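Excluded from the complex is one protein chain; the other protein chains are retained at their positions.
Just so it is clear, A and B label the chains in written order, and each chain counts residues from 1 on its own.
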Amino acid sequence: MALTNDPREAARGRADNEAAQGTALVTSPARIEIPDSAPSDDDLLAPFGMEEHPTGGFHGLLEVIPTKADLVIDLIRANSLWPLLSGLSCCAIEMMSTATSKNDIDRFGMFPFRASPRQADVLIVAGTLTTKMAGPLVRLWEQMPEPKWCVAMGTCTTSGGRFKRSYSVVQGVDRVMPVDVYVPGCPPRPEGLIYGLLKLRELVMARRGQWRTYVDRGPQRVAWEGDVR
Amino acid sequence: MRLLVERFPETARDLWTDEDTVEVQLPRDAVVETLRTLRDDPEFGFFMLADAAAVDYGIGHHFEVVYHLFSDRHPAWLRVRVPVERANPRTPSVTSLWTGAMFHEREMYDMMGIVFEGNRDLRRIYMSPDYRSFPQRKDFLLPDDAADSSAAGVNPLERPETWDLTTFSRELTSSAATYPPPDTQVDVPAEAYPHGQESADKSRPA
Partner (left out) sequence: MTAVDPETRIPDPIDLDRGEEARLRAAAGLAPPSAAAGSEYAGFELVGVPDRPLQTEREREMYTLEEGEMLLNMGPQHPSTHGVLRLVVKIRGEMVTDLDPVFGYLHRGIEKLCENATYTTVLTYVDPMDYLASMHNEHAPAIAFEKLFGIQAPRRAEYIRALVVELNRVFSHGLMIGFLALDMGGLTPILYSFINRDDVVELLAAISGQRMLFNFFRVGGVNWDVNDEFLSRLGTWHGTVMKSIGDNEKLITENEIFKGRTRGMGILSGKQAIAYGVTGPNLRASGVPFDVRKAHPYSIYDELEFDVITQQSGDVYARYLQRIDEIKQSLHLIDQIMDKMPHGPVQAQVPGIIRPKPGRAYGAVESPRGLYSVYAISDGGPTPYRFRMRDPSFISLQVMPMLMPGHLIADTMAIMASLDPVMGGVDK
């Protein structure tokens, strides 16, 4: 196998090798997109004390299982994102419309809108975030277990939107919590929200977004103090 | 309208009417008694309080509390305007007549700072209890654009390095890929955002 520095190439080659040997858990690498910016294998393997061999193979105790299991887990995660049922205002009606019969987000495994933050892993911030609500919303966010993602739905949550000048509106939810996907529109059509959630799925598979931050740095509180007016 | 003049010759001033509203001004002391008559007298029969609003006529002028009443005997809305001094914004509460005036009065207290004497539950209804100003007064100015607002420059995503197009295009698909930016510490020093505190005070006269 050729010597390569490109992790993507390396991953492909590795997957081919394993498919040939029948050792891989997931034997159809063609269907798993490994994007350019996927975390390099070093990052993923570092906790297990392993490193990539210059010739493309792996040396270490748990050769196959961690990477492959992670892929499977990512697949599971991406296909059963459970949003938190937390509508703030008008956009929430479109969010419900997304969940009900006509648009049926259940097709993507996202239906069970959980009422408790402890059972949810996507927070769809649907509606205007006011200064009075910012505290409770951040508390909800912090109660959600890792890994978790945040979708900002509507122009109010992305930037303040039509209430940008108001004295009591937080101008963009990214001032109080990290956001993975922004869905603009006032309100976005349900198709727009579905598109945003599919984008989120790509992020999950690529291990970008919140979960990546968490893996790299461990649990931490992102800086947001001093902003809530 | 004629009825009003006959019945309240001394208190009612400034009668005025348009196509479907009759308007009358009352002094502050007479408001409860007059409204009680308007409500209970079968000739008037204004049994429903449709709206109660406060108006600020600017610094140097007065506040005004405006009641809109509905009657099924008369083809017009009745608008009752009660001027309230700005230096001493107090007026009697009408919750004894209509219990439903409670929330109207709480809202007026919250937004304009008018104190209703006799209201049992006069606290802030929209803003949090420790808020100190009254947003709908005319001397409460909105930040004129986003740059003036207290949050200007605080948003960590609006940092200059994203203007570099190469990094920016990579971030397009995920704004949070490098969130928080690797080279900034989690604890941002306060002086990094000089606007933050100042304009917060500007937009909020105490």
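Here is the rule we go by: a contact is a pair of C-beta atoms (placed from the backbone, for glycine too) under 8 Å apart; a residue touches a chain by one contact, two chains touch by 3 or more.
The shown structure was predicted, so the numbers you read here are calculated from the model rather than taken from an experiment.
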Statement: Answer key for B:Val31, B:Val80, B:Ala101 or B:Ile114 versus the chain not shown reads B:Ala101
- request: Could you list which residues of chain B touch the chain missing from the display?
  value: 18-21, 23, 47-51, 53, 55-56, 66, 68, 70, 72, 75, 77, 79, 98-104, 107, 111, 120-130, 135-136, 140, 142
- line: In the full complex, chain A touches the hidden chain through residues 85-90, 92-94, 96-97, 100-103, 115, 117, 127-128, 130, 132-133, 136-137, 140, 162-163, 165-169, 186-187, 189
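Just so it is clear, only the chains that are shown with their structure count from here on.
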Task: Express in whole angstrom the distance between the two chain centres, defined as the mean CA positions of chain A and chain B.
output: 41
Task: Report the residues of chain A in contact with chain B in the complex, numbered from low to high.
output: 37, 131-132, 160, 164-168, 170-172, 174-175, 178-182, 199, 202-203, 208-210, 212-213, 220-223, 226-227, 229
- line: Per the touch rule above, chain B residues touching chain A in the complex are 126-128, 135, 140, 142-146, 149-151, 154-157, 170, 173-177, 179-180, 186-188, 190, 193, 196, 200, 203-204
